[in-house]
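With one protein chain removed, the remaining protein chains of the complex are shown where they sit.
Per-chain residue numbering starts at 1, and chain names A, B and C are given in the order in which the chains are listed.
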């Protein structure tokens, strides 16, 4: 059984990547692509790498009546920030009536109104829609994603950071501790618009922080860590621009509260410790951790204990590769794939834990995870159409 | 029906790319990998991007008894230059007896002895083996490849240059004219050995020619153009090192002999105009061209005529995309795929024709074409396991 | 003695580079900078690398009355194409009256009207101004530059190509032969405006030709080669975009007319063989070449003979480094400097001569050569303020 799928916002990098992935997805019929710019042009003119592989023309994503004619089971929205919020109140309710399910890659549905408006500096989406949207971090919330009609696909940084920190959050290592995240992203994360800030001559051979103290992905990370940890979380997140096209490496520094130590026990991705909003909160891993000895003094090697914790947490998750102690992830080892590589380090001199996570920001950080969510929603195997081997070198 | 396949030389870039492609080839069972270095290590240690995707350990490619135990239908050789020549006389005859077919990615079997020794500066392979090997430029010689027991997979530059020039050679535009090829390659073409010449700090933000007047791919290009043109060909080939990892762009300048003009007639890839060695030579396209008017004066637009010639030549060839006049190829539009993009320009001011060809040197220029040849040899569809959409951006 | 200098167009890359060089020029007082955009901002806000080094604010380059208040001996114009043509007829005559001398880095004054309008697609500058402007290729036309009131600084590609080909042109190797130029430029050549074509994610790991058959530097190259060769020249020039920030490598292929051979005789940069327009044409080197044996048969090694020709031609020219046979230039060996490295190859198999020239497009190809011309015009040593050692690695 196949599904008819449309991509709105197909002239951007995330939208283009969706089309690239869907073009060879064995159960998908790509029925329409639309762009917020370059409407009317062939997709292969906008993205010449798709010459001969995709024959659709871009429809005008800004026309609301586009939705009346859309014979699609699933619609991906990869529109610039704010456009989904503006569009969905009008088009989603009737589409939902017809059975259309929507996966939105923007940040518009990820945050409650107050938080959204504070960090994005623009009016939030309809609160009812936002409440209906399921946060689509596939590894953590697959149960709710499967039945969702509206999915808020995670941001690129939050995907890497949350996959890195979720096991610790559930295991109680974050609440009451310190979390500092130093994140680095490739340039494609900024989208496909001409800008001096992403010009080759400005970015190449360069490296710099940006949006210091005000990156809009901060509340998204804090919100989900809060769900997992069972209490409000505050995180220092600093973002930097890497002179690479694809890839995020998040270096996450955690100083657990005194007395915490890893346990490879009940916490597990998608398990009861990872409750999305609208369900009661709680953190069995955290509870279980109470009364334990300090990490460094625990029986056995703390690095191995951490590794065990993560291996248990991500058991059965095909896209997360937890690296053994001593190995570190590299963005080039996941480029072009839907994988997230996670590396772990416990520093006995300082007591800090470092978790490294590497993803391809356009795949696991955007289009790939959106397809993974499509697979979940359609009841297919999670990996369908996503058997992408990283492109190395 | 599946085939059992082994890769020797799997610790290099071409070998690693073979494993990457074969790991998801639907009809292949990868039974062994061997390396000329790092034998004994897991493939995933040598190439961490394959973690969790390939579980084989590297055998020692230097041990001849490896072949006794090799339960493979097809063996890919991706060994450093000279090693295939040293190895094959001993191991290939008994293997051939058992039905093993070999695809060699090195240059060792591509040239007759005198030419090989002059350009490679080392002893040539057994002439009988060299004569038995079929030159594996898939688009041109598919008939002979299908039945070959031993294939000499083309070099990366020759693949791009020959696909660019074959239609003109068959159509008689090269013989008696001038051919100047300015070729640029990414760094992975130099292989995966530590070398100052390919160190990041030496290559990045740099660009320079290398091996001027003495690149070993020159005689390979001339030999095949000679087959196609029906007479000896001499080409000025200059190679440059691009600060990119993957990709070749060959800019091929042709000044046809006086009076030549394109005809989209009998010449066709794989047709009678493209006879490999061991068959009588001849060039119907060239013959047919005799007596025609100059390109610039031909009825209609010479650019369109050229386009027609190439479209006809590559009709039905799934991996060659001939771009319409005014469009040019870019290596990033083919990266990660087995495609070859070809662009055409006729310059009325000077009478020169420019043909641009872009490939991924590790895919169409090495491992991808080798898999394409496997598909031909095994009687499968040419594109099996090669439905790779270029990775852009 | 110092000179007061102003830079108009200081918000672009060439203008910024001028300011960078003039800031440490020992005989220059930088009295004003103006921009076509970002007027009113501190120069150090527009170019943060100049923080603490340049304290001027950008004036508005578009205001004609700027010139009334300009207390400058020399004015550099680094404005976008077309703006110098629009501005100069009004401001230059009165400024010239006051003794102001102008060095224009745009293409507006380099070509006669018909040629300019055909290749630039916009109205040409006042023909009288264009005729007054001296073409500022410092090595070839230093005598006229010294006394010029208005200099047309050469284009980046023409600088590299003309330095590569001038000795051959003067020596008679071009007239009646074939000239094919395959040129590659870094991205900064496109200027500092936001554009998808120069975005990092589009350019990095990419390489492609552009403006095929229609690059506006073609007639500039042909015009000067014509002056040097003593007859009209047609050149096939193809430009490619390199994924580097700074640098041009021009690979120039020359097939001399039958019977030509190098002579390291009378031809010399700046000598009588290099007459600019407005003077009688002539080519002693070419004349001298008549009746000589073919290059390959000349006494001695043709490569050495070529080297001798170039060494003689550029004797005493501090910024041209002619490399001995077997060595090739690399753009990273000249980056950040005003040098032009030239490499030579004679190919006995085909009879073609290859000349490689490498420059930093923003220094020798723009701002550095403009400062070199300032030095000539002011009567200072040519190298004043230009003792820039290339930045390697």
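Heads up, the rule we're going with is that contacts are C-beta pairs under 8 Å (C-beta built on N, C-alpha and C of every residue); 3 or more make two chains touch, one makes a residue touch a chain.
In this text, all values refer to a predicted model and were calculated from it rather than measured experimentally.
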Worksheet entry | Of B:96, B:146 or B:192, the one touching the omitted chain in the full complex | B:192
Response to the item:
Among the options A:110, A:255 or A:268, the absent chain makes contact with A:255
Fill in: Footprint left on chain C by the chain that the document does not show
13, 16, 20, 23-24, 47-53, 188, 192, 204-205, 245-246, 321, 323, 327, 330, 332-337, 341, 387, 389-393
Worksheet item: Residue-wise, where is chain B in contact with the chain that is not depicted?
Response: 13, 186-188, 192-196, 198-205, 243-245
Fill in: Missing-chain contacts mapped onto chain A
178, 180, 182, 184, 201-202, 204-210, 212-213, 234-236, 238, 240, 242-247, 249, 251, 253, 255, 328-332, 335, 343, 345, 347, 349-350, 352, 354, 356, 358, 393
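The rule is simple: only the chains that are shown with their structure count from here on.
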Response to the item:
Rounded to the nearest Å, the gap between Cα centres of chain A and chain B is 39
Worksheet item: For chain A and chain C, what's the span in angstrom between their mean Cα positions?
Response: 49
Worksheet item: What parts of chain B, by residue number, touch at least two of the other chains?
Response: 204-205, 245-246, 330, 332, 335, 393
